[in-house]
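Here the complex is missing a single protein chain, while all its other protein chains stay put.
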Amino acid sequence: MPLPLTGRDARPGGTVIRVGGVEIGGPAVVVIAGPCAVESHGQVLAIARVVKAAGAHILRGGAFKPRTSPYSFQGLKEAGLALLAQARAETGLPVVTEVMDPRQIDTVSRYADILQVGSRNMQNFPLLEEVGRTRLPVLLKRGMSATLSEYLHAAEYVLHGGNTQVILCERGIRTFEPATRNTLDLNAIPMLHRETHLPVLVDPSHGTGHAWMVPRLAAAAVAAGADGLLIEVHEDPSNARSDGEQSLAPDAFACMMHELAAVAAAVGRAWMPSEAPLEPVAL
Amino acid sequence: MPLPLTGRDARPGGTVIRVGGVEIGGPAVVVIAGPCAVESHGQVLAIARVVKAAGAHILRGGAFKPRTSPYSFQGLKEAGLALLAQARAETGLPVVTEVMDPRQIDTVSRYADILQVGSRNMQNFPLLEEVGRTRLPVLLKRGMSATLSEYLHAAEYVLHGGNTQVILCERGIRTFEPATRNTLDLNAIPMLHRETHLPVLVDPSHGTGHAWMVPRLAAAAVAAGADGLLIEVHEDPSNARSDGEQSLAPDAFACMMHELAAVAAAVGRAWMPSEAPLEPVAL
Amino acid sequence: MPLPLTGRDARPGGTVIRVGGVEIGGPAVVVIAGPCAVESHGQVLAIARVVKAAGAHILRGGAFKPRTSPYSFQGLKEAGLALLAQARAETGLPVVTEVMDPRQIDTVSRYADILQVGSRNMQNFPLLEEVGRTRLPVLLKRGMSATLSEYLHAAEYVLHGGNTQVILCERGIRTFEPATRNTLDLNAIPMLHRETHLPVLVDPSHGTGHAWMVPRLAAAAVAAGADGLLIEVHEDPSNARSDGEQSLAPDAFACMMHELAAVAAAVGRAWMPSEAPLEPVAL
Partner (left out) sequence: MPLPLTGRDARPGGTVIRVGGVEIGGPAVVVIAGPCAVESHGQVLAIARVVKAAGAHILRGGAFKPRTSPYSFQGLKEAGLALLAQARAETGLPVVTEVMDPRQIDTVSRYADILQVGSRNMQNFPLLEEVGRTRLPVLLKRGMSATLSEYLHAAEYVLHGGNTQVILCERGIRTFEPATRNTLDLNAIPMLHRETHLPVLVDPSHGTGHAWMVPRLAAAAVAAGADGLLIEVHEDPSNARSDGEQSLAPDAFACMMHELAAVAAAVGRAWMPSEAPLEPVAL
């Protein structure tokens, strides 16, 4: 029983979402990169420049952070959003950041180009309904134990609310294997592409939990047909305030981007690094 | 590393939560029963009378329903809350109902005696923080793929917010087994009792997905040391608007309650059915 | 599609398996207890006496041990079988022990009253076929990630080979939860009882991995309708050569047996401890 709005039949040619000059779901593989958490102006700006120089198209960074423990760093909140917007102004990179609470949507929408709904909120239905009422693209991450059917139903909530710009993202599922933080489910890529017209990204940072594995799984994701990647990068991973173990250092990120261009070509995807100086975006 | 507020050391004697005349976490096993979803005045009142007559202590019923599909019945919302309050006024049974959205808390708090946070929202941190600011007991269900450590950290958010009245509830976890809706994890009962001072209930309705299995797993839960049970009951399960397959009919519920009294006695727990006419509770 | 030989329809009244004077699958709950591994004459005899005095009906003990690492203790092999047979001669308790290799079946059959096929071999089809050709009862443990359907198909292999005396045993499944060695799936008890006529035991020692949890889950298993239990007992758990962490000390075992009698009565099961001196069994 295909879903009426997210089902492939609803838009057989696929959905392309445009953010700034970037197309998500088009011929080119899109790379979204940045720190797990926004920590300071210097940190986010430095990382934004690094990832842009290496060819990334969009900047990611968390200002409102969902953390397992109430005693962990919870993010810089609105101050973090402002730092992301400054980094956008200085680099031209559009910004994606997480929104966790329906009451934050207005605030986050003032700073973000794409609203991220995180794994823990994949079935937070009031939040899905609210982002469904905005006109910003929504990056909806797969829940860590969500079946693909449940995942598409969650996306259906957003489209049902009137927002057709939903980007999916496989980020690893919970299994019995303790050697990796999650098990990256690349089977999801072709299966989602068959079932839905929405673009499908992959987050190998959360999907592995180990920075040294990220380039290999990023290459695998592109080969499997992913429309893009979500990558955690940090200038100094060993001192990151969260997820340092899975964040790539700038050199490793640049090196990975070089290889990804070749893999994209091998599977017939375009690769257009954003190295050209982009127009600064007005706040 | 025990958690400072939910860790067993914080209150070695255990937490007892009082709701109406009922003690949760005390010597007696507590039974919370009622329909999955509130459907009508007649339905909820009839079920409330049936479960009270059979010895249940608290009435459950969903007014705001988290549903996988946006096209499924989403609950009667505030009208449903009013029906629950009427059933409480007529039977004296305190009421537990789910709150899904931080913006609903004030509304739900006007009608409910206990706020339920459902499995899908176990790591909805803004919601946990908000229920942490209320003074109503919170029934926090385990997420369907939450480790016990993550579960206790979620409870810690509520206590950290200032609300010490948290009730835990194992409701089945997600595994590879397709024969049952979830796999009820009764290992969680003694493990949680060792790690935390909070009361621990079990929901065999969601934990099995099959009404005919519920009495056996309810007995098992009491034998494993559960402080209480959460049971879905419907007057006419085959016509229920949600979860009919896992709802007990009135006769089966009464029959189960009879057997549970014996099991409770066998493991040294008190069993005090609420058969005596309780004072109606003023709205 | 019910299975022709193991399906409930093939023998609606259920299968009762008689070993010595013990009935498995009858009205009484049967307790099989003993050490994980046979270590010495003194060890196995002492434990056999302890478990018999506490009311156990059958002695378990491993002589051929399937161990994850080739460098772990692999069991005393045939010398261990001889020690089990001596313990049987001195206590009258029938013996169950594992067979891992089709080539061992003749040897093990000379000493054992029941052949155990372990979890790792649940789909070792040549082994299933061979034990299907013997006339000894077979205790077939559920694989650690076997669905109930796969489990019944494995049992079907044994019956298909001509041996109708198969005893099932839930022993915990593999899930994402790290706090316990496995997740004991008590949902399996009523589901298997509905699908098959074969007796169903529960092994809470492997199902939890923690001795202190075993009595609670053993009680739960009896309440859920298990036909019996498989319990690891060691005189000196902290010095056991394998599975010490999940083995009950003698006092804890005796205490548990006392409580289980009450739980069995509460759910209408007979409880007939083998405290009366049994006739020594001739080798």
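A, B and C label the chains in the order they appear, each numbered from 1.
By our rule, contacts are C-beta pairs under 8 Å (C-beta built on N, C-alpha and C of every residue); 3 or more make two chains touch, one makes a residue touch a chain.
For clarity, every value in this text was computed on a predicted model and none was experimentally measured.
Trainee: Using the document's definition of touch, tell me which of A:Ala46, A:Ala82, A:Ala223 or A:Ala249 contacts the absent chain.
Mentor: Among A:Ala46, A:Ala82, A:Ala223 or A:Ala249, only A:Ala223 touches the chain that is not shown.
Trainee: Return the single residue from C:Gln43, C:Asn121, C:Thr134 or C:Ser205 that touches the missing chain.
Mentor: Looking across C:Gln43, C:Asn121, C:Thr134 or C:Ser205, the contact with the absent chain belongs to C:Asn121.
Trainee: Mind pulling the chain A residues that touch the left-out chain?
Mentor: Considering the whole complex, chain A reaches the absent chain at 145, 147-149, 173, 175-180, 183-187, 189-191, 194, 207-208, 212-213, 216-217, 219-225, 259, 262-263, 265-267.
Trainee: Using the document's contact rule, name the residues of chain B that touch the chain not shown here.
Mentor: Residues in contact with the chain left out: 145, 174-176, 178.
Trainee: Touching the hidden chain in the full complex, which residues of chain C are there? Just list them.
Mentor: On the chain C side, contact with the omitted chain comes from 66-71, 100-104, 120-121, 123-126, 144-145, 150, 153, 156-157, 160, 174.
In this section, only the chains that are shown with their structure count from here on.
Trainee: How would one label the connectivity among the chains shown: line, ring, star, complete, or other?
Mentor: Graph shape here is complete: every pair of chains touches.
Trainee: Starting from the Cα centroid of chain C, hunt down the chain whose centroid lies farthest away.
Mentor: Centroid comparison gives A as the farthest chain from chain C.
Trainee: Report the inter-centroid distance (CA atoms only) between chain A and chain C in whole Å.
Mentor: 50
Trainee: Would you pick out the residues of chain A that each touch at least 2 other chains?
Mentor: Residues 145, 174.
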